[in-house]
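Removed: one protein chain of the complex. Kept in place: all other protein chains.
Moving on, here comes chain A:
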């Protein structure tokens, strides 16, 4: 059985700046990292490999330099790394991206049963949290989002029970395999690569699938297949802050002023 981790190479957003003139991301010299949430998706796939002997596969869609990210996955111990890369895939939004990833998973499923697909809950560059659910919908897999713990996995009965981390509460749900799980940080602690694994990853071939392999309608992928596109990027301007009252001389009065202000602007949701 396969356990697939979908990972994305993203610019290190702490270092990304927006060019004030062109309003585009300045990516020059910015290092790429594995999307932090995806490192948890990767770790859980590897943990299931270690525990149940599943075959672990990492896939990523992106430009050719994404090989670096997939090699990191190899250094951590995945059995196979697949890069989905084609000019036709470029400029994709979440819809078109999940289309390509789903089709690659389908292709893998032709040879070996897919049990679980892990994704990070969202990426730190796009922040949409749509690709995981998008893959699940296209594949017809059950989607278990925001998972912070796998309660149990029964490979004979092909069922899984997970805990979802929601706002202010947890939810425990059970589902039949195959499933798509999106990971939150609490799911696990990602492992650190050993040096022998890093060195062997250097020599590992990353499988590259382009559109000749996946054979998708070019109208459904990349920019053409995207339902949304980025028209402008800008840093939102924030109003100057203000100091209300005198918190030292009159703390109670100041607290009242602050409450009134928040009520008047409808900032307190009830």
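The rule is simple: a residue touches a chain if its C-beta (ideal position, glycine included) is under 8 Å from a C-beta of that chain, and two chains touch if they have at least 3 such contacts; residues count from 1.
One rule holds for everything that comes next: contacts and distances are computed from a predicted model.
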item	value
Options "Trypsin-like serine protease", "(Fe-S)-binding protein", "Carbohydrate ABC transporter permease" or "von Willebrand factor A": UniProt name of the undisplayed chain	"(Fe-S)-binding protein"
Hidden partner chain, touching residue among A:20, A:168, A:196 or A:241	A:196
Of A:15, A:215 or A:228, the one touching the omitted chain in the full complex	A:15
For chain A, residues in touch with the removed chain	12, 14-15, 17, 31, 33, 189-196, 198-200, 203
